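A single protein chain has been omitted; all remaining protein chains appear in their positions.
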Amino acid sequence: MSKKWINRLSIPLLASTLLVAGCTTTEKAATTVEKKAIEGGTLVMASNQEPDTLDIQQVFSGDEPRYQAYEPLFHLDHNGKVVPGLAQEYSVSEDGKVWTIVLKEGPKYHSGAPVDAESVAKSLNRFRDNKSGLYAMLFGSFEKAEAVDKKTVKAYFTEPFAPFLASITSYWISPVDPVVVDREGENFKNKPSGAGPFKFVEQQRGSSVTYEKNPDYAWGPEYSKNKNAPHIDKLTFRFIKDPQTRVLEFKKGTIQILRDVQPAFVKELESVPGVTLNKYTNAALNYIGLNTKKPQLSDVRVRQAISMTVDREEIIKGAMEGYAEPAYSPFAPKVPYWSEKVEQEARKMYKKDIEKSKQLLADAGWKDTNGNGIVDKDGKELTTELYIIQEQIWERSAQIVQSQLKQIGIDVKIKPADLTTVVKQTQEGVHDMVLFSYGWNDPDILYIILGKGTKQIGIEDAKLEELFHKGKTTVQPEARAKIYEELQRLISEQAGMVPLNVPQVIDAYHDIDGYMKNPYMFNTIFSDIQLKK
Amino acid sequence: MNVQPNNSNLATVQHDGVAVLQPHQPKSLASEIFFRLMQSRGAVAGLLIILLSVLMAVLAPVLSPYPIDQMNLDQRLQGPSAAHWFGTDEFGRDLLSRVLHGTRISLLMGIVSVLVAGVIGVLLGIVSGYYRRLDLAIMLVTDILFAFPSLLLAIAIVAVLGVGIGNATLAVAIAVIPYYVRQVRASVLAIKEKEFIEAVRALGMSDAKILFSHILPNIWAPIIVLSTLQFGGSILAAAGLSFLGLGAQPPIPELGTMSYVGITFMSQAWWLSVVPGVVILLIVLGFNLLGDGLRDALDPKQ
Partner (left out) sequence: MSNYLLKKCLSLVATVFGVSVLVFCMVHMIPGDPASAMLGQFATEEAAQEIREKLGLNQPLLHQYLQFVTHAVQGNFGTSYFTGLSVWEEIVNRFPITMQMALLSLVISTVGGVLLGVVAAVKKGTVYDFVSMLISLIGISAPPFWIAIFLIWFFAYKLSLFPISGYNGLASLWLPAITLGLISASSVARMTRSSMLEVLNQDYIRTARAKGVRPSGMIFDHALKNAFIPVLTIIGLQFGNLLAGAVIVEAVFALPGLGTFMIESIVKRDIPTVQGLVLFMTVLFVLVNFITDLLYGLFDPRIKYE
């Protein structure tokens, strides 16, 4: 008897409740009460990637969540100029093999120990001993570091290493707390400690990393407003892999800052009241890597034809919702020694021209002899496999490139795989083409892509090798600029790399004041931020 | 299996001018089953849905108003209109054309998975149940495959072989094989008991004859039901793999991939995700309805 009642009433009752509830939405409406900036509170930021280790010297993934306990030796300000961090000045010897770094008076590690030359030298040597993956890029021919007196450290190299400047202006070479290192040994990565504006609190694997403010902090960089301890009490990074979920949490208000917003979500976020979007570029550049060792790509004319056919504007529109700037030269504008001149030359040289591309292919012997839409030569068709990392931006860019190259008769098959697989396969030279991105505050990083013996592009050119070597070992900026201008020109002419665009990174935030991002440091200035309640 | 004539359907027959009620005479086993199938509204609905999908799939090249890879970046993310009945996707490609081709792909994936799994599974089941050789080994392998939740198994296979539509189909097929093996083996064992197969064998009847005249006629019914139901399951599994990025890769218009990629554009163009998703839903629903109907129609007890 009672069952009948329940059956009869429950369904319509449930349905109407949901309907009513759904209509009276609890979406965040624009409040008429102005929110005010407060002191204290917990700031939550959503991140995609959880760091494997919080030891800053083990250079794996997960940048911002790893930086907060550390302070670098120098900073780059918003114009890319070197400004003091824990150190106040540097100089390089005549022969380029000795760097002298003079530290500031006053900064202390979280353990209370002073940031002195002894600890900094120890820190640099520890990085050398760890030999992490980016060692060649960051330390090159580093030999050892020594404390000369309380405030002065000397770093010795076996041959000049100009890129060291980019290293000491990055978080990765931040000094680590010697007391904690000695005490924890291997376990340091679970109890990170440096001289940064925040102290490590806890890490919940798979969920979040939390920091609290360092009340003794008083050595913030000159480009930040608040050079003392942060306004907020706690800083939490939450790791949410699914982009849709991240956006929902942000809209609901449980997260104040959303970084690396995918272009497709921008419109949606722009329409939410109270949300601000910050768009900026950094040193990253998206490009197509062409494997010149493969027969169909070994002729430079074929490669140049590809560069002339790829419509960069279309890719920006279709794959990145317009949030990128086209690039024709192999450096992003924010990379030191980027040459405006070469960029203009490249723009002229590779201006989109389908007819000219087809002519170039024909000159190289590729014609469509059987009328099937794909050019061929000596009985072989021009087919290529484009390797990409399985992420939306690459998948979309690849599809557009595929349809564009079809216009000149080049067949492209898209081969997506995860990052690790793509990295391994391109290092082995299995691919024909690959869509990649690279970026760093020093042009020497290109050596990893184009150097002798590398297989991603596989060009063997004595002049290229010579320029790279000269660029790495020339410390003097004007001389370096000349070398890199020549290098950019040469790379552009060889068309082993087809630059596509400089992507805009987009961050979204609400309910906070004082948000500032430093694209050169790949970091947000958290000490300036105040929550609004 | 004995199929009883359906006594509740009587027909009138003229006999020497006098109307006599005659019991309904079945013309053949197939038509009898078909007749009973038609009695179930669900099965009829399912069959209609399936026929419609097959029609769409087969005629996809003819019915599609645009090529599936034709990009038109000025007309991205547009809603349904006269020019594009289902709107356009993030590249300006026509969604209707892509969904039509997607139906074809999903159905093909389902067919291939079920076929591959079915053939291998039935063979193994017969070897295991009838010949009894390798029975222990086959059952062990089957148990191991069953021990892996099927999605994990599919993920593992795709991780090794690489992503893509072919490997995903293979992965799904491999995950389905154990179901066939178990079902066929159980049926064969049951038949052996009932029809004194051992005795007949001892009397000299050839294996082939036994298989064809005794075993097969009795196991095909559950196999058909299993296949129909696994069809839907395979299509869903393929969609699940696409969600994890392991299935068919863009620009291939597989319905699961399209539905997943479309989620990113949910706020701007919800139809990109919903339409392919609904089509998957309907196709799988159709097969489930048909499968249920077949199971009822083939069941001797009802």
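Per-chain residue numbering starts at 1, and chain names A and B are given in the order in which the chains are listed.
Assume a contact is a pair of C-beta atoms (placed from the backbone, for glycine too) under 8 Å apart; a residue touches a chain by one contact, two chains touch by 3 or more.
Just so it is clear, the model here is predicted, and its values are computed rather than measured.
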Of the residues listed, B:Leu52, B:Val112, B:Leu189 or B:Ile263, which one is in contact with the missing chain?
B:Ile263
In the whole complex, of A:Asp242, A:Glu340 or A:Asp353, the residue touching the missing chain would be A:Asp242
Hidden-chain contact residue, picked from the options A:Ile448, A:Ala481 or A:Met516:
A:Ile448
Of the residues B:Leu108, B:Leu123 or B:Ala159, I need the one that contacts the missing chain.
B:Ala159
Please identify, in ascending order, the residues of chain A that touch the omitted chain?
3, 7, 11, 21-22, 25-27, 50, 52-53, 60-61, 131-137, 186, 189, 204-208, 238-242, 244-245, 248-249, 251-252, 254, 417-421, 423-425, 427, 436, 438, 445, 448
On chain B, where is the contact patch with the chain that was removed from view?
140-141, 143-144, 146-152, 155-157, 159-160, 162, 232, 236, 239-240, 243-244, 256, 259-260, 263, 277, 280-281, 284-285, 288-289, 301
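We take it that only the chains that are shown with their structure count from here on.
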Whole-Å distance, C-alpha centre of chain A to that of chain B, is 46
Residue numbers of chain B touching chain A in their complex, please.
69, 71, 73, 76, 90-92, 162-163, 245, 249-251, 261, 263-268
Listed in rising order, chain A residues that touch chain B in their complex are 243-244, 262, 264-265, 267-268, 314, 317-318, 390, 392, 395-396, 398-400, 402-403, 414, 416-417
